[in-house]
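After the structure tokens below, expect a handful of questions from me.
Yeah, one chain of the complex is gone here, protein chain that is, but the others are all in their spots.
After this line comes subunit A, so read on.
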Amino acid sequence: MATVTDTQHAPHSHGKPSGLSRWLTATNHKDIGTLYLWFSFAMFLSGGVMALCIRAELFHPGLQFFQPELFNQFTTLHGLIMVFGAIMPAFTGLANWLLPLMIGAPDMAFARMNNWSFWLLPPAALLLLASFAVPGGAAAAGWTLYAPLSTQMGMGMDMTIFAIHIMGISSIMGSINIIVTILNLRAPGMTLMKMPMFAWATLITAYLIIAVMPVLAGAVTMVLTDRHFGTHFFNAAGGGDPILYQHVFWFFGHPEVYIMALPAFGIISHVIPTFARKPLFGYTSMVYATSSIGILSFMVWAHHMFATGMPATAQLFFMYATMLIAVPTGVKVFNWIATMWEGSMTFETPMLFAIGFIMLFTIGGLSGVTLSVAAVDIALHASYYVVAHFHYVLVAGALFSLFAAIYYWFPKMTGKMYNERLGKVHFWWSLIWFNVTFFPMHFLGLAGMPRRIPDYALQFTTFNEIASVGAFFFGLGQLIFLYNMLVSIRRGEPAPQKPWEGADTLEWQIPTPAPYHSFAEAPELEVAENGAIRAMKGGKHH
């Protein structure tokens, strides 16, 4: 990112501002993308430390390090920080960095709003982290903030509610920016049905965010008024209903699951074709599968609530609707496998993470189908089986795809190559310790261990010990990634314009590192499916 390679001088060109003001007043999509990515990594580390506190406490039965109140705060804040602080901003950051490069736009559509979207996040994160220090501690109702727990706790809950409001506004503005950029700023020739899968995935994700983040904002606002202004939305005594909270929350919560999964699908749809040196199999079906997952995600929310005593008819509806999602998801998985079929594959770090993603995400998907069976779910509800399930789709799913993306686009972002050997160590280390951590949780859940408890019955000891050891090694391995990034940004080998032989989307047609002002003039493109560039004319950078 350090040098401007192209010196063509446009009349209104301006250089990079320097120092702190470059970041505080950033309007350049690459700077803002970089801010998002570092912010989400910092949140990933702080949420990770909380996870390790949880695993340390669960290493043995009985209470070792933390009182149950603090333990509950850790589980709650770990979830909130990872979902709203790490995964969602990381995907927004990637979208900021890559979308304009992929579709030939000069920048995001609303540069100043983009700045605001990002700078709302640090105050929200501070609110969450500072809530540990207030009387009563941080929110401890679980990341879902279920009423009536959330209508009772101390001011840590109010801080959490405001943090959610702020992060919600941030992600809605980020999404508006993404949608307007994709719909209005594509270069001539880049039609919607030729557009790269990552652009498609972030487009649909952005629509989901605009549709459901306001619903979450509504739900927590009702909690807030129940807490302080005498309303009874969720108070049974006053004529309200705590189950209503669950309905409103999961109307947001299930699309949220796909908000964290669809961009991952988009990334994998770039990495797999590149390293298989074949075009993505079934591009059109990928687009439709992504859209149908987005639409179906609004019709399945009550599968999180099978244990609330719903009528059997409703349980059946939500059970079958949930199972239906396996169809478009299966289309995607089989398309990726078909893309690899008879490809000339090489296994650089991004490809390793992508293949690891496919394998482990599929395991998480299968345990999801298991949980969708209402009769089974009543036994497994709120058990460690659920914890195992969503960590397979969020850690091995979303997080692995993010690692794949960072390694894959690192050369274009920084102009340097990362250390391939350390990257591979990072992958195998993460793969092994991830499974050591989370696979035993399936057994714990099947044996009846409930989630969100600081203490457990003796028969669960061995699997908990294995999981805790795995978690600490998994956490340690992420420092390899940090070290690799820091060293490679400074002293990595210079990267060529196209470091990956099979890469064919637009961002690989411009110099490396990507010029500060890329596509100041829109290029004329001839594009094949999945954004593969056949020919490019024009397009100025400076």
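Heads up, the rule we're going with is that contacts are C-beta pairs under 8 Å (C-beta built on N, C-alpha and C of every residue); 3 or more make two chains touch, one makes a residue touch a chain; residues count from 1.
FYI, contacts and distances are computed from a predicted model.
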Name of the absent chain as recorded in UniProt (options "ATP-dependent DNA helicase RecQ", "Cytochrome c oxidase assembly protein CtaG", "Branched-chain amino acid ABC transporter permease" or "Aminotransferase"): "Cytochrome c oxidase assembly protein CtaG"
Of A:232, A:424 or A:542, the one touching the omitted chain in the full complex: A:232
Hidden partner chain, touching residue among A:70, A:243 or A:382: A:243
Hidden-chain contact residue, picked from the options A:166, A:212, A:333 or A:527: A:212
Touching the absent chain when the full complex is considered, from A:23, A:38, A:110 or A:472: A:110
Per the touch definition above, residue among A:71, A:143, A:251 or A:336 touching the missing chain: A:251
For subunit A, the residues touching the chain missing from this view: 106, 109-110, 172, 175-176, 179-180, 183-185, 210-219, 222, 230, 232-233, 235-239, 241, 243-244, 247-248, 251, 309, 311
